[in-house]
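Note that one protein chain is taken out, while the other chains of the complex remain in position.
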Amino acid sequence: MIERDRGGRFFAHLLLIVGVLIVAFPIYYTFIASTQTIQTILRPPLPLTPGGEFAENYGQALFGGVGRIGGVDVGTLLFNTSVMALGIALGKIAISLLSAFAIVFFRFPFRMFFFWMIFVTLMLPVEVRILPTYKVMVDLGLIDTYAGLILPLVASATATLLFRQFFMTIPSELVEAARIDGAGPMKFFRDILIPLSRTNIAALFVILFIYGWTQYLWPLLVTNDNRMNTIVIALKKMVSFADADTPWNLVMVTAILAIVPPVLVVVLMQRWFVRGLVESEK
Amino acid sequence: MPKAAFPNKLLPYLLLAPQVLVTLVFFYWPASQALYQSVLKEDAFGLKTEFVGLANFSAILSNPNYLSSLQTTLIFSISTALLAMAPALLLATAAEKVVRGKGFYRTLMIWPYAVAPAVAGLLWLFMFNPTMGTFAYMLRAAGVPWDPLLNGDQAMLLVVVAAAWKQISYNFLFFVAALQSIPRSLVEAAAIDGAGSTKRFWTIVFPLIAPTSFFLLVVNTVYAFFDTFGIIDAVTAGGPARATETLVYKVYIDGFVNLDLGGSAAQSVILMAIVIALTAIQFRYVERKVHYA
Partner (left out) sequence: MAAIELSEVRKVYAGGVEAVKGVSLTIPDGAFCVLVGPSGCGKSTLLRMVAGLEGISGGTVRIGGRVVNDLEPASRDIAMVFQNYALYPHMTVRQNLEYGLKNRKTPKEEIARRVEEAARILEIGQYLDRRPGQLSGGQRQRVAMGRAIVREPAAFLFDEPLSNLDAKLRVTMRAEIRRLQRRLKTTSLYVTHDQLEAMTLADQLVVLNAGRIEQAGSPMAIYEKPASLFVATFIGSPAMNLVPLDGPGASPLATLAGPGRGRQVLGIRPEHMRLLDGGAGVRADEIVLDLVVSGVEVVGAESYVTGRLAHGGPELAVRVPGYSHLEPGAAVKAAAPLGAFHRFDAESGRRLELA
């Protein structure tokens, strides 16, 4: 930091390399396993380098179907999970943009009432109200539907609060200039507010996509049909340590495929991700 | 001057409608159901329902299983929070020291955040399960009687490690941000005052990132309470012998497996109270952060 501390810097690198190895190792280990035959996997210790079954295992999992989860192929699972993650991310962003726009740029009776009504939902994660929410889904006939996977998780205040906070930093003169320039509210929303919110939208998208992709309890409850499962749920269903016929090679492939898309999103959109993470907690 | 506003009367309600609708149907309705059911007793077939007041609550709070689950949750949460924070702080401090490769380390460090909790649990289980895990094999070869599927303490250790692993990314990013926000001049002043590097850390840096640490402690506790359902379910399913049955897991088991609706609802209500308390603590912290800034 201050002195030209070469030894300290070397030690820091060493520490970071060890840290990165530990942090990344479980993923690497699973990747190795996903390229081995089932026999190799079942005979520890696992080799430290990839085996030769990459194409075979991945092809089988993606297109061939996996017996333990009703012959559904991982491609279908990836599709379901993508629909869910994108639906949650885009749905939340859309309804939050609209509601934050209403709360910040309009004056109307019960404005604060609505604000608080939305704000309170910040406090309660789905996990603590699962049973009644499940009953609602049954009553509405939303079991085994994409709507059922997505809608209950769209009801949260985080995105609305974030957009509200951002909108409040927009100078009122900008609104006034737009009004004088002949832009009505929706034109202002489309031409000025949305473009100005781009980075916030991107940041939130990453966070919400991950949130949607990694859901567990909710998809577990609202999907009975194997073909509606998300990849995380299907993975859990495939694994059984008691049964001898668990297709471990395919389990490992599925695990890797469950990890790769969200990791790619996080790594490729790193700048927005870090920003979104730090800001959404303020 | 008040914030500029559009004069439309009806439009704001239309804009709010989607979120309000979704919130009412999927939040307020179920939440009020939970409150309502928490004071009812229903038999397992749903044929008879009677009002029992706070009986469900008193039954839960005097149930040894519930109390031990509470204890399990506390042990799990605190261990997870500490195990997720300490290495993250160490690594963040190291990342602050290095000049080159900061971005590289960060990129590799944030992967676990994107891994679903259930999958994270499975990854660790792959490495440590007694039948095929390489590390389980090594532990046994070293003479350690390792079997997390039978030994409750080992099961707890495994879920704690998996849960903490996933959270390191998050803590790392926040600690890096906090360390970066410390004015250089402060650290330099301390160096001029003759404080060595270790002393500087404990007397200057650590107090300045204390608010962040406290914030992370709350966030990690909330995470361990609620977001680790997947890990528990995938790794231990609450076992062996309820050794890893956390409160959230118990709500699920009692509601969906044991079909004790009133009891499950009452547990939900208690959990809601805990969340509200934790959120309140977090907000007080946010207010205080303003003064630190």
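Per-chain numbering from 1; labels A and B assigned in written order.
Here, a residue touches a chain if its C-beta (ideal position, glycine included) is under 8 Å from a C-beta of that chain, and two chains touch if they have at least 3 such contacts.
All values derive from a computational prediction rather than experimental measurement.
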item	value
Residue among A:K135, A:R179 or A:R227 touching the omitted chain	A:R179
Options A:R9, A:R111, A:K187 or A:R227, residue touching the unrepresented chain	A:K187
Those residues of chain A which, in the complete complex, touch the missing chain	171, 173-174, 176-183, 187, 191-192, 195-196, 198
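Methods note: only the chains that are shown with their structure count from here on.
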item	value
Distance from chain B to chain A - Cα centre to Cα centre, in angstrom	16
Chain A - residues contacting chain B, complex	1-3, 5, 8-9, 11-13, 15-16, 19-20, 23-24, 26-27, 29-30, 33, 41-46, 94-96, 98-99, 101-108, 111, 114, 117-118, 121-125, 127-136, 140, 151-152, 154-155, 160, 168, 172-173, 175-176, 179, 184-186, 188, 210, 213-217, 220-221, 232-233, 235-236, 239, 241, 248, 252, 255, 258-259, 262-263, 265-267, 270, 273-274, 277-278, 281-282
Chain A-facing residues of chain B, complex	1-6, 8-9, 11-13, 15-16, 18-20, 22-23, 25-31, 33-34, 37, 87, 90-91, 93-99, 101, 105-120, 122-127, 129, 131-134, 136-138, 149, 165, 168-170, 173-174, 177, 187-188, 191, 197, 215, 219, 226-227, 229-230, 233-234, 248, 251-252, 255-256, 261, 264-265, 268, 271-272, 275-276, 279, 286
